[in-house]
Every structure is written in C-alpha cells, then in structure tokens.
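Of the protein chains in this complex, one is absent; all others appear in place.
Moving on to chain A:
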Amino acid sequence: MTEALIGSLVIVVLVVGLTVGLLLLRSRLVPDTALDVAVNDALHLAARRGDKLLGVLHGGGVMIPAACGGSGTCGLCRVTVTGEGAGGPQATERGVLSARERRDHVRLACQTTLRGDCAVSVPDDILSAGGGFTGTVVSARMLAPLIREIVVRLPEDRSSEFLAGDFMQITAPPYRLDFGSIDVPPEFREAWEISGWRGLRAGSETEVTRAYSLASRPEDEGHAVFNIRLAVPPPGREDEVPPGVVSSWLFGVAPGDAVTLSGPFGEFHVQPTAREMVYVGGGVGMAPLRAMIHQELGKPGDRRIRYFYGARSAADLFYSDEFEALAAAHARFTWSPTLSEPAPGDRWTGKTGFIHQTLFDEMRAHPAPEECEYYLCGPPVMISAVLSTLARLGVERDLIFYDDFGA
C-alpha cells in the first residue's frame, strides 16, 4: 500500500514538476505578442504569433486563392513575404516553389507561420477584388454524364472581364445532397445507372471553396460560365472516398440559386506572340481552352490555332458542334476531337486512341513543331503523356503552358 502510494506520488510530482517547468519556460521563450502584417504597404492586418498567413489574409478580406484549402499542394496562394517574421520555406513548400521563387521570397501563404512582423505583397487585383460576391445561376445543363455547364449571372457592379485561362473560386455552403435527386437527362441515365452513382450522397458541415476555370465566350458578357466535372469516387471505393464536396453541390444547384464567387484569378494565359498555337485538352480541361480559343478567334490576325481534344466516348464529347462551326467559319482554326473508347452505338468515324498519339501523328507532319506554343489543360495523366510526346517532338518546356488542377 505504502509502495503504491509513494510510487504514484513520485510519478505525479515528477510529471507536474516537468509541466510547470515547461509552462514557465514557454512563457519566456514563446511570447504571445500581437504582430503587424503589412499588405502591399496599404493595408495593415493584426495577427498573433503562430497564426498561418493565409488565415490572417483571408480574415482581413484579402481573398488570395487557395484551391486546395490550405494543404500546400495547389500552389495558388503564392505571395511575396519579406521580413523576419515569416521564417524560411517549409519542406512542404520546396516541392511547389522553384529555386528562383524561393530566392525571391515567394512563399505559400498557407504554409507560412508568423513569428514576427512581416510585409506581404499580393497582386493589386486581389486586393481590389475584395471578398466574395454573390451571383445567380441562370442556366445549368449536363453536357456529358459527369460534366455540367453552369452559367452564373454576375452582379451588375462586377465587370465580367477576365483574361482567358483565369479561374474563379466557388464557395459551397453547408449542405446535404442525395445523388438520387439529381436530374439526369435521358441520354446520360444509362451511364448513371450502370455506374451506381445514383446511390451516392455528398455533404459538408462547413463552407468549402474550390477553384473552377472560366469557360466564358465574349458573347457571355455579364455571366461566368463553368464546366463542372462531378468528382465521383473511383469504382469500387465508394464507401471510402466521398464525392467531391463543391462539385456535388454544383450538380444540385438549379437556375435561380445564389452562388458565392471570388476572382477571377490566374496565371495560365495566352502569350502575346505571333506563334502558331496548339491547344490540347481532355475532360473539363475544355473550360479554359474554350475561353482562350473564343477570345483569340475574336481578335484580328492570322495566328493559326489547332485544338486537340480527347474524350472517352461520344457521350463525353461536348461543345463539338460549336467547335465545328468555328472551324467552318475560320480557316485558321482546326478542331481534332479524338475518342479513346468509342461506344458501338456512337458510329464514330473520327480519330480514335489517346489524344497524345493524335497530337504526335499530326504534329510530326508539321514543318516546325518546336516553333509552336502549346496550351494544355486536362487530367494529370494526360498532361504527363502530352509532355513526354512534346519532348519527343523536340519542343522546349518554355513554349508549353499548362494547368492541371482541372482533372
């Protein structure tokens, strides 16, 4: 009995003593001080030691994009941070930031823990963009079994001007959605029944924000057009992997619903040169490329444009009539859709195979493929296949521009 008592007492006193010692040292070593974060020398935000820079900026209304939600993978929250308070780049940032960016004090805001005062510079348009704003859905239609086009009317005071290739952020409120209630047009019903997507459910307890590329054409003035791909779980893993939070919500919205947006933002733009342009897209990689092609064809000039687009079957191929009409109207534009697995009923007479193979076959006959500019957008596997195809064609990396978050 005495032994148990003394033993317990020894351990309790020891642990309490260590804890008290650590608390005393902590109060000396880690002062809980208020910090000042200067944004573009114009705005001063208050922060506390240990806060993440992204949270401080968002709290202060500086809506820098963060498509991945602050996990350090999308690389969109790049800001230039100077001052002692930011510390050095974390290991998570090394994979995303180039050596040149690290030297120029570029950091990912979501990975920067504040330790002192610092000065942040962000692009001016982000500062003036302010927080989010609310648009109204005017039309929503399914283009392919998993792709939905959503047109949002922007508020009167928002300009719908954007650089083709830009994206906007859409914030989904807390919601619950049963996939059985999604209105699927008759032509895609079979695909939904076979895949069992009807039985899925999605939802979120908190607000979630994701980035979507704008697919707007010049004639869509005052509106923002998005192509949303429903992120369904991989086959056989429906129980473990939930469907995409924001894409599921967007499959549930109907005309008249309000949508919270911010932006536009973006780094993926058409270069102001006279080079021939080659666009390669797959899936919803369509969106930014559609915006770019429409804007480019609207400009005077004779820049040659080729568009290679890969889809699985005819049901997954969308906007095809639109691009055929453009190709008929403009001699400098060619449209080459390729199906990887045409269904027997598709009566497909066009090219089959993977899009990088079509690209290689066509560009091999080109007199100077290394002189063209390449714009890619699609799933990561497509991007890597096309990058190695372009390497075989002798194209240097500085003529290749791509955006691969729109998988």
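Methods note: a contact is a pair of C-beta atoms (placed from the backbone, for glycine too) under 8 Å apart; a residue touches a chain by one contact, two chains touch by 3 or more; residues count from 1.
Here is the rule we use: contacts and distances are computed from a predicted model.
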Self-check item: Record-based protein name (UniProt) of the chain missing from this complex, from "Tol-Pal system protein TolB", "CO/xanthine dehydrogenase Mo-binding subunit", "ABC transporter permease" or "NADH:ubiquinone reductase (Na(+)-transporting) subunit E"
Solution: "NADH:ubiquinone reductase (Na(+)-transporting) subunit E"
Self-check item: Of A:Val15, A:Ala46 or A:Ala328, the residue in touch with the unshown chain
Solution: A:Val15
Practice problem: From the listed residues A:Gly75, A:Pro89 or A:Gly263, report the one that touches the chain absent from this view. | Solution: A:Pro89
Quiz item: When the complex is taken as a whole, what residues of chain A touch the one chain not shown?
Solution: 2-3, 6-7, 10-11, 14-15, 18-19, 21-22, 25-26, 29-30, 87-91, 115
